[in-house]
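Of the protein chains in this complex, one is absent; all others appear in place.
Think of it as A and B in the order they're written, each chain with its own count starting at 1.
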Amino acid sequence: MSALTVLADDQFKAPSPDELFTFTPIIPGVDWFTKPVLLALLSSVVVIGFCWAAFANPKVVPRGVQNVAEYGYMFVRDQVARPFLGKDADRWMGLLLTLFFLVFLWNIMGVIPILQFPVASHIAFPAVLAISIYVLKVYLGVKHQGAVGYFKNMMFPPGLPKPIYILLSPIEFLSNMIIAPFTHAVRLFANMFAGHMLLAFFSMVGFWFLFEKLTPLGATVGVIGVVMTIIFTAFEIFIQFLQAFLFAMLASMYIGGALHAEH
Amino acid sequence: MSEQERRPEDDGQDFANAAWSIPSYLLAGMAIYGGGGWLLDRWLDTSAFFPIGVVLGIVLSVYLVYRKYGR
């Protein structure tokens, strides 16, 4: 992975995942307190503060922060919650709105100057959210369909010939209980990881060929690098929004699937 | 639920459900039968069962998705 070497006069080294994603502790001696943890804490505080400012004293005619927050609320309710939860949508809005805002903020940290690190590109952060949703899904499924009924609905879809169940039930079980939460977390993680690598690579190209080793031939490559950085930053903002939306949407899909049996 | 009393939202929801769970079904099928084949290979000291298992897993997952969502 690490050694893409372009042998110009001096060697250009592409940034490796190791140097991009490992951080030294901010306070020496406290090993767990690194930049991603700080950013995650910061985003939690920002989300709490934002919702507090918007919804603590709601006005009938929304102004300022409340206007922005209500726009986000409407988006989450109409695009994420209602299609999958139907009439239960309003009960789950608290969870889904928090999830959407938090993941979106985690992701958008990747393009905010100075911060510039998408928190979700460390697998631990999306994994915790995905595992919580998974536990909630299994709990709700057992509560609403009964322990036997939940697993029966999941592993034995009606309308198949009997002997086929022996072959297909393991697939259903593995897909629902292990692969689904795994892909839920990995989809967010992989997108943020790859996006951060791309941005780092192109800005490194621009910096190296325009500032470190400026040659007439290398300058064109550097300009291409800068232009690509700008294009990919815009693209990344779109991807970051889309992944936050998808994460909340899949969570609402899993909750909806646990509340009502598939037919 | 019969075709008449379905609301349009139900269809969209089913479609999203299907489209998002298809990759997990395929992965699960490959993992189960490919993994079984791999274990058989290790046990019997052969090298044929792993590819067979992977292909069998894909075929079974496609069949499962076909029976579940394809009609």
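By definition in this document, contacts are C-beta pairs under 8 Å (C-beta built on N, C-alpha and C of every residue); 3 or more make two chains touch, one makes a residue touch a chain.
Rule of thumb we're sticking to: contacts and distances are computed from a predicted model.
Peer 1: Quick one: the chain not pictured, UniProt calls it what, "tRNA 2-thiouridine synthesizing protein C", "ATP synthase subunit c", "Chemotaxis protein" or "Carbohydrate ABC transporter permease"?
Peer 2: Answer from the UniProt record of the missing subunit chain: "ATP synthase subunit c".
Peer 1: Touching residues of subunit B against the unshown chain: what are they?
Peer 2: 3, 11, 15, 18-19, 22-23, 26-27, 30, 34, 38, 41, 47, 50-51, 54, 58, 61-62, 65-66, 69-71
By our rule, only the chains that are shown with their structure count from here on.
Peer 1: Using the average of all C-alpha atoms in each chain as its centre, how far is it in Å between subunit A and subunit B?
Peer 2: 25
Peer 1: Given the complex with subunit A, which residues does subunit B contribute to the contact?
Peer 2: For subunit B paired with subunit A, touching residues are 1, 9, 12-13, 16-17, 20-21, 23-25, 27-29, 31-32, 57, 60-61, 63-64, 67-68.
Peer 1: Under the stated contact criterion, what part of subunit A meets subunit B in this complex?
Peer 2: 82-84, 86, 157, 159-160, 164, 167-168, 170-172, 174-176, 178-180, 183, 249-250, 253, 256-257, 262-263
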